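Notes follow the structure.
Only a single protein chain was left out; the remaining protein chains are all shown in position.
First chain written, first letter: the chains are A, B and C, and each begins at residue 1.
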Amino acid sequence: MSFIKKPSVHHPKLPKNKLGLTRRDYEGALSTLCAGYGHDSVSSAIIEACFNLSIPAHKLAKLSGIGCSSKTPTYFLNKSHGFNSVHGRMPSVATGANLANRDLYYLGVSGDGDTASIGLGQFCHVIRRRLNMLYIVDNNGTYGLTKGQFSATNDKNSKSKKGEDNPFESIDLAALAIQLGAGFVARSFSGDKDQLIPLMTAALSYKGFAFIDIVSPCVTFNNHTQSTKSYEYFRDHNEALGYLDFIPEKEEITIEYEEGTSKEVQIHDGSKMILHKLDKSHNPYSRTNSLKVLNETQEDGKIVTGVIYLDKNEADLHDVINSNKKPLNTLKENDLCPGSKGLEYVNDNFR
Amino acid sequence: MSFIKKPSVHHPKLPKNKLGLTRRDYEGALSTLCAGYGHDSVSSAIIEACFNLSIPAHKLAKLSGIGCSSKTPTYFLNKSHGFNSVHGRMPSVATGANLANRDLYYLGVSGDGDTASIGLGQFCHVIRRRLNMLYIVDNNGTYGLTKGQFSATNDKNSKSKKGEDNPFESIDLAALAIQLGAGFVARSFSGDKDQLIPLMTAALSYKGFAFIDIVSPCVTFNNHTQSTKSYEYFRDHNEALGYLDFIPEKEEITIEYEEGTSKEVQIHDGSKMILHKLDKSHNPYSRTNSLKVLNETQEDGKIVTGVIYLDKNEADLHDVINSNKKPLNTLKENDLCPGSKGLEYVNDNFR
Amino acid sequence: MTKVNDFVVKFANVNGSGSASANLMFAKSIFRMGIPVTPKNIFPSNIQGLPTWFEVRISKDGYAARREGIDCFITLNPQTYQTDMKEILSGGYLIYDNTMPRNFSRKDINYIGIPMASICADHYDDPRQRQLFKNIVCLGALAVLVKIDLKIIENLIKEDFEKKPKLIPPNIKALHLGRDYALENLDRNLNISLKKIRTTKKKILIQGNEAAGLGCVYGGATVAGWYPITPSTSLVEAFQKYVNIFRVNDSGEVSAGIVQAEDEMASVGMAIGANWNGARAFTATSGPGISLMSEFLGLAYFAEIPLVLFNIQRGGPSTGMPTRTQQSDILSCAYASHGDTKHVLLFPSDPKECFEMAAQSFDLAEILQTPIIVMSDLDIGMNDWVTDPLHWDDDNKFQRGKVLKKKDLDDLVNWGRYLDVDGDGIPYRTLPGAHETKGSYFTRGTSHDAFAGYTEDGRINADNMMRITKKFKKSLKFLPKSIRKKAKKDTSVGLIYFGSTSVAVDEANDILEDQGYAVDLLRIRSFPFGRGISTFIDDHEHVIVMEQNRDAQMRSLLINELNKNGSNIYSILNFDGSPVTADFIVKSFLDLLKKNQFNIKSLKKKNQQRE
Partner (left out) sequence: MTKVNDFVVKFANVNGSGSASANLMFAKSIFRMGIPVTPKNIFPSNIQGLPTWFEVRISKDGYAARREGIDCFITLNPQTYQTDMKEILSGGYLIYDNTMPRNFSRKDINYIGIPMASICADHYDDPRQRQLFKNIVCLGALAVLVKIDLKIIENLIKEDFEKKPKLIPPNIKALHLGRDYALENLDRNLNISLKKIRTTKKKILIQGNEAAGLGCVYGGATVAGWYPITPSTSLVEAFQKYVNIFRVNDSGEVSAGIVQAEDEMASVGMAIGANWNGARAFTATSGPGISLMSEFLGLAYFAEIPLVLFNIQRGGPSTGMPTRTQQSDILSCAYASHGDTKHVLLFPSDPKECFEMAAQSFDLAEILQTPIIVMSDLDIGMNDWVTDPLHWDDDNKFQRGKVLKKKDLDDLVNWGRYLDVDGDGIPYRTLPGAHETKGSYFTRGTSHDAFAGYTEDGRINADNMMRITKKFKKSLKFLPKSIRKKAKKDTSVGLIYFGSTSVAVDEANDILEDQGYAVDLLRIRSFPFGRGISTFIDDHEHVIVMEQNRDAQMRSLLINELNKNGSNIYSILNFDGSPVTADFIVKSFLDLLKKNQFNIKSLKKKNQQRE
């Protein structure tokens, strides 16, 4: 368990945004996730972005599926309505919510199991529909809440907590999103606040479907091949028992690196990944190019971060179906019900 | 209704394959699909390919979901077991069947509604698992059996039978298949026997997941914008009624064209599409290149046909899970049940 | 003796051959002659080339159920005429296209040949037109034979093709060709005939799905997520149609969001998301969709989100008989989803009630904060029924239930999303965006306390579950009551029914009454069951439940939920996919009587007379 610290009295000198709110007004409840799990940074980035954009918290709805990641909306934006739906089906709930009220911000948080397995169909179709929302995946390559099975985004040939190889092709959600017509597609690392905050800010401002794939290693179930000495004892302990009994507290991994550079990150279990931050030389406006960059860096064993694809033509589902500019949930009886007069017309048609 | 003609007596002079069987031995029941629908050619191509490969019909299992296209397995290979499962879930049934008996051929036939909407999740995941099967989609851009709604493969901005625009991004199943790791990915046109037969033959011989996206215009519900004079009257008739009442019999569209050339095909409703047949200059062995070709030709308004991607490393789910070379469904009691002896060991472990 | 305004005509065709519109015109023209008519469209689960039938019952007395025994069978499908023929009543008519010779075996019926194909061949060049107009030629001849006012049909043609006027003359020409052939060549002294009356003068002829789709517009639905499936598709199409008529503003913007989803889970998810966010939203489906929606139904039940779901039932289980009718999802809807769940069901019995219940369901969903499942079926949904005109009381106001607005929240101190403040088990909800600082909460399918907080304390969760039970019980006062019809004399036998079987039960009851049997009737209109139903069962020594499924699902639900003794609750079951007939009910009733030796005190007239 970890939490974003929250002193009980408001500090009068805290900086305020245009709405006169402080960051504190965007906070959430105590987290019940594992200490050291990157979601704290992700949550802070969300808080920061909303604060920066002066989004009134009650004008944002946060939705999620089921999983550790899907619990995170409890840990930010206390004053927003939240909806922890069913496993993998957040996109359809978000679609309905958005249809009902086009004037709110919609923020969906999901996991890689939630999105890439049971929810893959809904994920692909919400993209196609250009729903105006920001969809975040806390991508940890595993099923955290059900204790460490492989997810479909797990790298081929990486090992699970039981030391088995993952034999299957990994699903690249960012590539999928681009392929299926998402308007804004980015990738980042949970501990990279410097990158996350501007990404979130841009994505929340985007009209249409925005997707951020956030690499967020699971501190508990990422027990990869090579490990640093310090953890060995505890992994051995758990391995001997055949189940996870002891989860030592870990520090969250935070990183900083420049655009255009690569950075090797060592994960809690000792394994490593190389992140590469895109810079201005990347042209994010061509689908073909963006897909190419994704595929090629992947072949190089690197993970690109940054805005990978951007469709300048912002448009969303409401434009497509040409719905009333007024939120549908505000329409009143006389906007909606044609009354007895309407029935005269109808009845006549059936005579 | 249409059918592959079937005289009641066997002609003694019919050519025979290695098994001593004639094409007739690979036929199926009378079709109950619309006259002129391209499935006849697809069925004939399947028959031809199985005949050529001398596949014993009973060693092939044909599986499908729900839809017009999913009915077609009834119309070929009478001597094969068939399984018309539930809407969109054929891939999982095929996976189970294949796990049970690795020694059969598995042929799945699906529709674009079946595969790209309700079944999209299963489609993506069966690809990841490299199931050894040939998966065919009769891609007509519409929901035939439920009378003409848009499917997710329908081109953006094309019109439905009611004249509405399709507002959503179209899903390119071939691109998706390549992206997710299919081993053999091809596209063809239902009426192009010359191309279909070798494609089917190669795909059936491929070990791993093979996919053929077959553009098969629906003769009944493809009522696109521009129409040829001859059909106008009947469309008007149906349009006036607000529902489809009269479906005149149509001729199946068959085409022939050379590798490396493009061909404009006029669909029953008068609309046109341009097919482009890949030739030897295409390198199908690189994922990135194949995706690029797909995306670029699409931007040109063309549909590429032929083998788009081929992974020379043939491997399937059984290799991955290292299952017994003997089909699991042939294993006997003493292969499977450890008996009282085994229990002694187990009981001891729980004392 | 001639049957005037009281007979059954049936058409056998091949689907996609243009027969549907011609057949419908036949039915509609009779309706316009003021005569009650009940058409049933029996179509295959395929698009072209398979057998399809169209059955039209004409009943001056207004009996709207199917009736077996065909008076006049127009057999235009060579695949089926040999078996079709068997359905014709002795002395009845078989009308066929005698362009090609045919073999008929029955001697007790009359054959009327009309050379439809050759007439068309003579007058049209295009082979497709030849095919299409056969149906109209046939209609013209038939009109002469059974004495339909041809003007009415001509008007129908003009109306149908109003927007494509060039189609009018050729159709009328075909109609006249048929008429002329009949006038010149056929014996017109049939023992069936039509005569104008005024019975249907004020009525309308409408399909249930059309009415339900319209009801959604009246009920204020603004969001629909849906996935195509027979026989529910036309409900959403109707909603779309009326939205386009009634809900487009001057800028061309539409006051509704209708999305064809990728599957049924997504459609119900959308409807739930929209309702959660304060729009009235629904979805419509049939059998397989119900199964797929059941996970989400449990969420809506437990998180207490309003939802309207139309189940246009078809033949199950599995893909089953997609184009046939059944009432076989009673249990799977009442108890949909794992865990302890129960859902409110409404049972419309005709298109008019589809309209009314559709509109009402949105009030109920918001008042009760739970899914409302409207249990229609293919028979009501996709067949045309004669009903009273639809009616709307302009004083009706949407009842949006307990939703806290900004100013309510301003004043509120200790709000809890799942607190039972009023003692009716119904808590107060808030909508996203309502208030800057108050009323936000986390909606979840996991166990929660009265303040919507996650809890693993099983007792708190159990309390919450008990409150939901209470809400369910209290829902009775909002639901449509059952309708009881007393027999003319006292009786120990009661018959319970619901939905599309109602018309057959009414007719069967008349027949039984004529034969001297007295039966009290009760029509169920909603679940949970009210006290009226319980009393009805208690009041009768023998209770029969009529339903269209194999497993007597409604009977089960009654016994279960009302704690009744099943030993005197009998079933009449029809589950072959065809709407039940009055004759079947009468026969089954008499069989039950014989087999179970009902204590027929005051049941049979004769007995009473003896007393």
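Methods note: contacts are C-beta pairs under 8 Å (C-beta built on N, C-alpha and C of every residue); 3 or more make two chains touch, one makes a residue touch a chain.
None of the values given here were measured: they were computed from a predicted structure.
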item: Among shown chains, those touching the left-out chain; value: A, B, C
item: Touch with the omitted chain, as defined above, among C:Lys107, C:Arg198, C:Arg459 or C:Lys595; value: C:Arg459
item: Touch criterion as defined above, residue of A:Cys34, A:Leu77, A:Leu196 or A:Val304 at the omitted chain; value: A:Cys34
item: Interface residues of subunit B (partner: the chain not displayed); value: 56-59, 61, 63, 73-74, 78-86, 89, 91-101, 103-104, 121-122, 124-125, 129, 317-318, 321-325, 328-329, 331, 333, 335-340, 342-343, 346-347, 350-351
item: Residues belonging to subunit C that touch the chain removed from view; value: 44-45, 287-288, 290-292, 294-295, 297-299, 301-303, 315-324, 326, 328-329, 331-332, 335-342, 444-447, 456, 458-459, 461-462, 465-466, 469, 549-551, 553, 556, 559-560, 563-567, 575-578
item: Subunit A residues touching the omitted chain (full complex); value: 1-2, 32-35, 66, 68, 71, 86-88, 113, 117-118, 120, 143-147, 149-150, 152, 220, 233-234, 236-237, 239-241, 243-249
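Definition applied: only the chains that are shown with their structure count from here on.
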item: Distance from the mean Cα position of subunit B to that of subunit A, given in whole angstrom; value: 35
item: Distance from the mean Cα position of subunit C to that of subunit A, given in whole angstrom; value: 44
item: Residue numbers of subunit C (touch at least two other chains); value: 262-263
item: Set of subunit B residues in contact with two or more other chains; value: 117-118, 120, 152
